[in-house]
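Removed from the display is one protein chain of the complex; every other protein chain stays in position.
Showing chain A:
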Amino acid sequence: MSEDREERPLDREERPPDREEHYLDREEHYLDREEHYLELCENPVQFENASSVNNVFFDEANKQVFAVRSGGATGVVVKGPDDKSSVAFRMDDRGEVKCIKFSIGNKILAVQRTLKSVVLPDKRSLKQLKSQSINVNWYQFCPETAVLLLSTTVQGNVLQPFAFKVRAGSGTMSKMSKFEIELPVVPKPAKLSLSERDIAMATIYGQMFVMYLKHHSRTNSPTAEVVLYHLPREGVCKKTHVLKLNTTGKFALNIVDNLVVVHHQSSQTSLIFDIKLKEPDCAVNTHQPVLPARSIHPYRIPLAGPAVVPSQPPIPCQLYSSSWSVFQPDIIISASEGYLWYLQVKLPPTVNLLQDKGKLMDFLLRRRECKMVILSVCSQSGEKGRLPIVATVFDKLNQVYKEYLEAEQSYTAAVESGPSRGSAAPKRPVRTQAVVDQSDMYTHVLSPFTERKGVSHKFIIAVLMEYIRSLNQFQITVQHFLYELVIKTLVQHGRFYMLHQFLQYHVLSDSKPLACLLLSLESTYAPAHQLSLDMLKRLSTANDEIVEVLLSKQQVLGALRFIRSVGGHDNVSSRKFLDAARQTGDQMLFYTVFRSFQQRNQRLRGSPGFNPGEHCEEHVVHFKQLFGDQALIKPSTV
């Protein structure tokens, strides 16, 4: 495997596939299939494989593969990262093509046939905008960041970066501060010691890095390592991370999902590194692989086209072949087979490979497609985990969840306060998959967990409480459905006293729905009534509900005293109270309530009578029947 960037056709070597070996290989891989955490994408870009008549080129900037047949005379097929960007054309064969590229948007084609000249078939002219005079050993260009890296000095280890800015009509090129790569051995006499192959540029977690593959040397480091130099737009480039490979040999680098992937050819395995994962046992910023080395998931080339015989199985593809070319950030090309793959990280296998669940969560939370895997980790730790682990997992989740909620909150605040001068419009925070909210947890983890057979209810409740503890710790408002789940679980197992204590310490926060839920429990657990009323009282917005509860309990005087104490007496419906008083069958009670409302009417309207809108006629009749006309307060008694 080479990491050649020379502008030359990709490997055209045809190797007789070694069937026997492949077969064994495949068997082995299948045994531990669950452990392959890297895979080639399912829909590779397919092109005509490199051969004596077909030259293949790859343009990193546009991610396009050029298949040039017979120097272009019998056709050039250009395939981009998606099917739509495929282009085919012919051009005259004017000698061997050394390099061929499109400009952005496929507007201009450039062909290089000799060492020092580039042909633009449309006969356009180029203009020199700026020039720099430096002795250069080799160069690299990173299309994502538009940074050009030049190798200078005799040893080649002083790198001079340039930043390009392309705008419509013009562009700028600025010199960034140069930096020196530490070589393992300083050769004497001085000679070119830093190879282009050992340098790659990448963007990791939004930051630009120069990765240096530092081979082992007999004198100091026994194994190879990847050294990361952080290259800021402004300021000095610094050595920031060292990735320990713990082996020697030929390596190639990819960046996938902000992970540094190191392929090791002789062992046919790959390692992944997460520069944000702190290693407690290592010196600062020295990283060990996140997971044990594993090979990329076996890949079989599908047999396409009309020639396909149904019984014929797809051919296994040789991984880590020496004809592979690896490009940044995540591209692997097999020119001899005519495929361009994107490398992908498969998260599910990592769950079993990484025993430290806290570290696993840290790792998963930074991955793109993490949600379902995270939820499955949560379910698993609920199943067989131990509470401290469960707690760690919850805390890590809620940390991310809280950060998102806060970002969302300040965004909303910024939007509401309107655009302020001098500051850019607020940017809505991106909700990544790592944001696992309460309803995710409820639906995928907690609710199924409470229904699982064979788990002690003690443990179920402990897990639920642990989640609530974690939410509280991060000052996240707990949503009602979680409380409901807790209550349901406690009630189901008859743990009423436990529930009572939780409510007593306000662990289940007050809300009207919760109070109503408690009311519904009264028949099975009498104290729920008191708990509910207390809660309604604390809410201070539920006075009507309190009145309803008291009236339903035939505590008419209590209801009346309550509504008076909160100053709502003037606005309550007299009919409701009279209905309730009459229902008790207690005539004196009815008398008291009736008279009390007559007095209210007198005070409010100067007359003791009820308004027609109050619909109290039947109660007036009833009162007269019981106590006679003379018992009514008369208007004249003002």
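Assume contacts are C-beta pairs under 8 Å (C-beta built on N, C-alpha and C of every residue); 3 or more make two chains touch, one makes a residue touch a chain; residues count from 1.
In the analysis below, contacts and distances are computed from a predicted model.
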Note to self: Suppose you had to identify the omitted chain by its UniProt name; would it be "CCZ1 homolog, vacuolar protein trafficking and biogenesis associated", "Guanine nucleotide-binding protein subunit beta-5 isoform X1", "Myotubularin-related protein 9-like" or "Nuclear pore complex protein Nup85"?
What the structure shows: "CCZ1 homolog, vacuolar protein trafficking and biogenesis associated"
Note to self: One chain is left out of this view; which of A:181, A:194, A:261 or A:546 touches it in the full complex?
What the structure shows: A:546
Notebook entry, point to check: Which of A:75, A:527, A:568 or A:609 sits in contact with the chain that's absent?
Noted result: A:527
Check: Of the residues A:267, A:286, A:565 or A:583, which one touches the chain left out of the display?
Finding: A:565
Item checked: Hidden-chain contact residue, picked from the options A:387, A:413, A:588 or A:621 -> A:387
Check: If the missing chain were put back, which residues of chain A would it touch?
Finding: 386-388, 391, 458-459, 462, 465-466, 468-469, 472-473, 497-498, 500-501, 504-507, 526-527, 530-531, 533-534, 536-538, 546, 558, 561-562, 565
